[in-house]
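Before we start, here is the structure in question, set down as structure tokens.
For this depiction, one protein chain was excluded, whereas all remaining protein chains were kept in their positions.
Each chain gets a letter, A and B, in the order it is written, and its residues are counted from 1.
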Amino acid sequence: MENKKLTQAQMDTKWTELGDFFRRKSIWMLMYCTGCCAIELPQAMTSAYDMERLGMGPMATPRQADVLLITGYLSLKTLRRLVYTYEQMSEPKYVVAFGPCVINGGIYHDSHAVLNRLDHYLPIDVYISGCMPNPESVMNGFTDLMDLIKNKTAVGWKNYRDNNEWYKKNQMDALGEVFVHDEFHE
Amino acid sequence: MFSIELVVLSTLLAGVLAYIVSIKLPKLGSYLTILASLAVFSVLAYFGFNNNLDAEVNLIPQFVLFKTSMFGLYFAIIVSFIFFMVSFFNPYFIKDYKYPAAYNLFYLMALAGTIGVFFASNFITLFIFFEIVVWTSMFLIPLGKKRKPTVTYFVFSTVGSFAMLYAVMFTFSITGSFDLAAISVLSGKSALLVYILLAVAGFAKLGAYPFYVWLPKVLGKSPDPVSAVFSGGIEKLGAFIAFMAILRISPASIYLEAVGMYLQNYVIAIFGAITIVVGTLQAIRQDDAKKLLAYSSASNGGYILVAIAMSSSISLTGAMYHILAHALASTAAFLAIAVVHYRTKTTKISELGGMIHHMPLTYMVYLMAIISMAGIPPMGGFISKWLIFQAVINKQMIIVAVATFFGSIGSFLYVFRPLAALFLGQKLPKYKGVKEAPFLMMIPLIILTLGSFYIGVIPNQVIDFSNKVIAEFGFGPLLMNEFGIQGANGTLSAPIIASVFGLGVVVIAIIFFILPKSRKVGLMDTYTSGEFIYTEELLHYSADFYAPFERLYPAKPLISKVYAMIKEKVNELGRFFKYWFFTNKPEVTVLWIVLILTLLVWGDIL
Partner (left out) sequence: MSVILMSMLIGLGVALFGFTLQTTIGGINRKVVGRMQKRYGPKWYQEFLDIFKALSKRAISHGWIYDFGVIMAVGGITATAMFMPITDSLVAFAGYDNFFIFVYLLAVGMLGMAMSASGSGNPLASIGVMRALTQMLAYEVPFMVVVITIIKVSGTSSLTGIMEFQQANGWFALSLPIGFGVAFLSLLGMLGKKPFETYIAPSEIASGPMVEYGGKQLGLLFVMHEIATFIEVSLFVHLFLGGASNIIEFLAKYFIVYTVANLISNLNGRFKIDQVVVFFYKWPLALAVLQAIWVLWR
């Protein structure tokens, strides 16, 4: 028995492991309805597919949420807000991305306003395919996320922390300034 | 043995001394006020508790007569304590006054006056000292550099003073005695008249409906220590007079079966209820923290009136308890706001924010004070409100009960407003570097808070004392056992409530600290729906706090229209006299000359 006190990081890991047991059956989501895939969420949530039976539910603010849903294409303006929102979430936090637009820009791949690869800017744990994804695949994506949490492989938030400089550099390159310093700008 | 006259005289003398000293050294003079009020308080408390106060010594001419009574002593100890506590603030505010020397003099004279009133044994003494309080406190108000509130205060005090003078003279004309006990002899119509007149005097001083208008004006605009003294101390004179009028005089009138009390008492209770409701509604919409507390004082005065009017052991104990609890809590709240005013130069809630980060101790004091004012355990205000509710339910006064409950829940609303917007919320950059209250200011704040807490946890001593007081009015004592107070329909155990609350907090605190440690973030790192906001003022919700609720009732109390009409009439009358008698217009002068000449020449014929 070691007499040494646990460091803060070790304590956090212990609590996270304990929390994962509950977390995979109770995921609170924050819906960032950036694009058209958001239209698939109501079906997944209501009577037909009933997301609540998996223990999932919508939450109002990033502070309360565990998972950030990015539903569709991502414009430059949106990314700023997305990064801001993501950084306000408490760890552990996961990101689920909908549709092809977040992978390679999808049908907007040549638009000047749309970013093509989201995983350069934020760590993605689960992609859900389909343009737009069926409610079935949405539900499937969420069960995948739960499995990842169970297998301790949903480590996007750790990657973001460890490779923060790389993510920040990418964000800066794309946006110039992530946090716009004038509230009436744009 | 210590003579009351000596206390009063030496206080007056100390006032003169403080005046002379302050002409050259105002700050030293204000320290003298601390010492003098400490001496007064400790002498009254020490000799009073040991039943050693002497009223026989006659240093002042015969017509000034004192007597000792538990009733007077209770008030005198509270009020002198409040004066003592507030005097710690004098050194810091003295330099802002135009006449610092006068301030110190009047402060101590007002103290002497209140003590004189509480120990007076005849009406002449009572009236003289009452007027001393009125006049000295009147000169304290304009030192806050506003003249108008003084006029308002003077007008309302005059109403009270004249009502009292008339009552005194009327009693004398019937009974031939100025003794305080004489009013109990009155009967029939004359008793009713004296009852009403004394009630008016009490109402005017307590700031009850319809005379509450002066409270927010005076307390909002006068210097901070003066506001605190008014709310905790001088206002209680009104309760004293009301006590005397309502309990000593019993004019025969209709007995209301449903509520088990006489009509005139019921009317007083209704007035108290109106005071509670109007005070609460107006307090909710105030933007100035001092005005808000002033309206809350009016509303709490309403509780005292309701309790006195019910005239039972429980209700009178409730009234006595409420006087003490409110004096402690309200003074603490006013002083906490005074600290904020002293440090930031404003009391407007909408201009302030995040003061807790600069002055955490002041915040805690204000928090405890409002817990007591809102009647939440484990503070003193809870016990008094519980007693008053017991009495209200026991007397089944439904309409009054609606008002008391409304005032009680409404007080959460208005006391929370400064807490949320002034102390909490965003840390505004314009108050960067604002410091905590100076050490000397901390002393009264902490003592008042501890006192408020003590009487909320262990009510036994206060209730013992107030049992002796109400015994003087012929009411039986309130029963107590080891842990609880026996009310009309239940027992209350303050120590158990406090310890259970403590236990709950400790258990949760342990759980809280076992759970993973939180990450500290700044106040500006807050949920804004993804919008970038860097200006603290934009994220601070403080103006029009209760806007949706305020929309539901008129901004100005209806009675102020009546006062505006009266003011208009008085102005008209003044203009009339000014036009006809004090004018430089030639036509009027010619008219007077012609009239006088006419009288001189043909006067004998006419």
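To be clear about the criterion, contacts are C-beta pairs under 8 Å (C-beta built on N, C-alpha and C of every residue); 3 or more make two chains touch, one makes a residue touch a chain.
All values reported here derive from a predicted model rather than from experimental measurement.
Trainee: Where does the absent chain make contact, in terms of the chains shown?
Mentor: Counted over the whole complex, the chain not pictured touches A, B.
Trainee: In the complete assembly, which of B:293, B:328 or B:421 touches the absent chain?
Mentor: Within the whole complex, the residue contacting the unshown chain is B:421.
Trainee: For a quick check of understanding: of A:10, A:26 or A:164, which residue touches the chain that isn't displayed?
Mentor: Counting the whole complex, the residue in contact with the absent chain is A:26.
Trainee: Tell me which residue among B:51, B:173 or B:489 touches the hidden chain in the full complex.
Mentor: B:489
Trainee: Can you tell me which of B:371, B:448 or B:478 touches the chain that was removed from the display?
Mentor: Touches the omitted chain: B:371.
Trainee: Residue-wise, where is chain A in contact with the chain that is not depicted?
Mentor: Residues 12, 15-16, 18-19, 22-23, 25-26, 28, 46-47, 50, 52-53, 55, 58-61, 63-66, 89-92 of chain A touch the chain that is not shown.
Trainee: Residues of chain B in contact with the chain that isn't shown?
Mentor: With respect to the unshown chain, the touching residues of chain B are 258-259, 354, 356-357, 360, 363, 367, 371, 374-377, 382, 385-386, 389-390, 392-394, 396, 398-399, 401-402, 405-406, 409-410, 412-413, 416, 419-421, 424-427, 483-484, 487, 489-493, 496-497, 499-501, 503-509, 511-512, 515-527, 529, 539-541, 545-546, 548-549, 551-552.
Everything below uses one rule, namely that only the chains that are shown with their structure count from here on.
Trainee: Centroid from C-alpha atoms only, then distance chain A to chain B, rounded to Å. What do you get?
Mentor: Chain A and chain B have C-alpha centres separated by 58 Å.
Trainee: Can you list the residues on chain A that touch chain B in the complex?
Mentor: Those residues of chain A that touch chain B are 8, 11-12, 15, 61-63, 80-82, 84-85, 88, 90, 179-181, 183.
Trainee: Touching chain A in the complex: which residues of chain B?
Mentor: Touch residues, chain B against chain A: 515-517, 519, 525, 527, 530-535, 538.
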